[in-house]
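Here the structure comes first, spelled out in structure tokens, and everything after it is commentary.
Not every chain is included here, but those present sit where they belong.
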Amino acid sequence: MKYVDEFRDGKLGAKIAASIRAEADPKRHYSFMEFCGGHTHAISRYGIADMLPDNVHMIHGPGCPVCVLPVGRIDQAIELASRENVTLCTYGDLMRVPASKRRSLLQAKADGSDIRMVYSTLDALKIAEQEPERRVVFFAIGFETTTPPTALAIKVAAKKKLKNFSVFCNHVLTPAAIQNILESPDVRELGTVQLDGFVGPAHVSTVIGTQPYEYFAEEFHSPVVVAGFEPLDMIQAILMLVRQVNAGTNLVENEFSRAVKRHGNEHAKRDVADVFELRKTFEWRGLGEVPYSALRIKDSYSEFDAERLFSMTYVPTPDNPACDCGAILRGVKKPTDCKLFGTACTPDTPMGSCMVSSEGSCAAHWTYGRFRDEDKADNNKARA
Amino acid sequence: MNNMKTRKAKLDIKSGRVNLTHGAGGRAMNDLIEVIFKNAFDNDFLAQGNDQSAFDVGEGRMVMSTDGYVITPMFFPGGDIGSLAVHGTVNDVALSGAKPLYLSAGFIIEEGFPLADLKRIVDSMGAASRAAGVPIITGDTKVVNKGMADGVFITTAGVGVVPKGLELSGDKARVGDKIIVSGTLGDHGVAVMSKRENLSFEVEIESDSAALHTLIADMVAGHGAALRCMRDPTRGGLAATLNELAEQSNVGMCIREADVPLKPQVVAACELLGLDPLNVANEGKLIAIIAPEAADDLVALMRAHPLGQDAAVIGEVVADERNFVRMKTAFGGERMVDWLSGEQLPRIC
Amino acid sequence: MCLAIPARVKERLGDDMAKVDLDGVLKDISIALTPDVVEGDYVIVHVGYALSVIDPEEAQKTLALFDEMQAAGALAAVTS
């Protein structure tokens, strides 16, 4: 795979890792947050943690759209799917997310709701066209990457005058979330979370560019490297951050210049602007209400807005109090800090959303990384 | 008026469909069995027309296995539900080291299923069974109402006889043993997924669906004493199989990503869908655990068989009370290889 | 964020669609967000849409940067 295999070269990776070890100042700690769940997944899948020196830490950020979706929104989707003639289309990752009352979309499907996994909004449109007697609702989630496809689907539906297609919009914005984290007491006042820099997700920046990060970098004195998802991209970004910290700079660097421009994809941004507008506020799981952090469908496309079409109302639902997802998403805790991790909560019996998506911190750690904890436990035992 | 016995059954195979009378125990069912099943399976056992078939066995150890086949789509590159129902069960019998002897086949058919498709499936099953030399000696047909099944479901059971003294079992893996895979992984799953309507992509890859018993016979003949166990990484893929074996034997496993044979198209399809090839199903591959000293010879022997050309040692059994399966990544790190959680839903975001 | 992968545009199909090729795996995707792609371009594919076009020169530069790192790393490995 061109543009993939070159960026998975383990020998190059080992050497970049050696540079990190060489350049990281042994007298200090480096804490970087990879905002995006995709990066979390890549770190785990390629075992990148093993290659970093002890004083370079990666903190898993809230950039997993499944993890940040509050339970109440899943409840709404389940309720919607139970209505007559409704076909709910969703990306696969959402199927198993635990909702209220021990339910999930998968369970709702088993109970008889017509819920279908789609790969693309194009599939949802096709279903709407092929089954005119069904009211097809696309359960839209995701950051800036999935938003343009949703915008286009709505525009196509409008052009084709599809009367049976609508969107339950839950699109959220990366910069707003990062700003929220940087402004949080943990980071800003209490200093309980040390954050020396961010790895920004390249795919989001293919759409929005690197420019939106320039404000934070300056305002919060935080370097940002926009990086790709291959392991070399990731480890290279870490090296770039180490160097910025060492140099005391707060720049926005673009590691993924091969597909990211400063201003992103103008076509995509225009489509999004045509169809969506900012919500005043939106609840994020873990972060709470975040102002101007999500999108809603504009009035001019209101006939495709499932929230209006089906008079859906949002009832906030408290998270499972034992679940530490919130703190984990803000970088305050690690998965292993949660009492439920690996006991009550596993990917097969997820108690919180971070355990569902393979991009969730808890799931990634459980699936790919928990042998390290066990090793430590064994070591402790051996020492004791 | 001629004799009822000699009356030709009137199955409109070209454009007819299965209806409820074909499962009601009357003449129509008999016709279906005569025309579609007995012709395709064509052996003296079935021809006798009893509700069971008899065969002679020598004194010894036998094995029995069963699997249900519910695959969608029913026809896929490299096979169909019929050949799969033969291969899968032949393999489960053979993986004990046994020589597979006989199969049974139970069909559950949805009302409205095209007779032409049924015939194609059953013919394919007959061909697979003859090619494997494992006849289908007894069977059953049920027809259920439209909407109460998905075309055709097939459940096969198989019996076989184990060579004297051979006792392979999933609990026999020992620390230091080598883990061998017989060829490239994920071919079946990717070939089938490529034909799923909601995932549609094109790829020139065929299911690896195959009866492995001749390969297994070679392996047993050559290195039976050193073999601990064999298993086919079907549903859940290599990851599930290794985890099963690790738990059964109370050991850990450590494999090397770089040594796991994978076709580039399989890797690409998995990238596209967000799947891990180690979780993807195979239907013509086996995992063998063997004493370390015999591993290389076994791989050489396997590579001499057409179904083992890409055989490779991919790792070792290690001590681990937690029975973790780990993998050295090609990039240089290490990670766990866990059971698949939930269904293998393509990861989108 | 999110799964995305570079694939080669094998054929423009009209109607904002194109067939892309990823090591022999072909898939029809929308190019409505990258309307100017031409056959042979590599695009970043995400949920059935091309999000952006890969600039081969920039890719080369990045790999060159890694080489530089590699040099630095090699140096570091020697000196550390």
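Here the chain labels run A, B and C in written order, and each chain numbers its own residues starting at 1.
The rule we apply is simple: a residue touches a chain if its C-beta (ideal position, glycine included) is under 8 Å from a C-beta of that chain, and two chains touch if they have at least 3 such contacts.
None of the values given here were measured: they were computed from a predicted structure.
> Where each type of chain is drawn only once, what counts apply to the full structure file?
A x2, B x2, C x2
Operating definition for what follows: only the chains that are shown with their structure count from here on.
> Looking at which chains touch, is this a line, ring, star, complete or other?
complete
> On a C-alpha centroid basis, what's the spacing between chain B and chain C, in Å?
Chain B and chain C have C-alpha centres separated by 37 Å.
> Which integer distance in Å separates the CA centroid of chain A from that of chain C?
About 21 Å, centre to centre.
> At least two other chains touched by the same residue of chain A: list those residues.
Residues 1, 4, 17, 37-38, 65, 91, 119, 123, 142-143, 145-146, 359 of chain A touch two or more partner chains.
> Which residues does chain C have that touch at least 2 chains other than itself?
Where chain C meets two or more other chains at a single residue, that happens at 1-3, 5, 22-23, 47.
> For chain B, which residues are in contact with chain C within the complex?
Touching chain C from chain B are residues 200-204, 264-265, 267-269, 271-272, 274, 347-349.
> Along chain B, where are the residues that touch chain A in the complex?
Spelled out, the residues of chain B in touch with chain A are 198-199, 264, 267-268, 271, 273, 322, 324, 326, 328-336, 338-339, 341-343, 345-349.
> Mind listing the chain C positions that touch chain A in their complex?
It comes out as residues 1-6, 8, 22-23, 29-30, 32-35, 42, 44, 46-49, 51-56, 58-59, 61-63, 65-66, 69-70, 72-77, 79-80.
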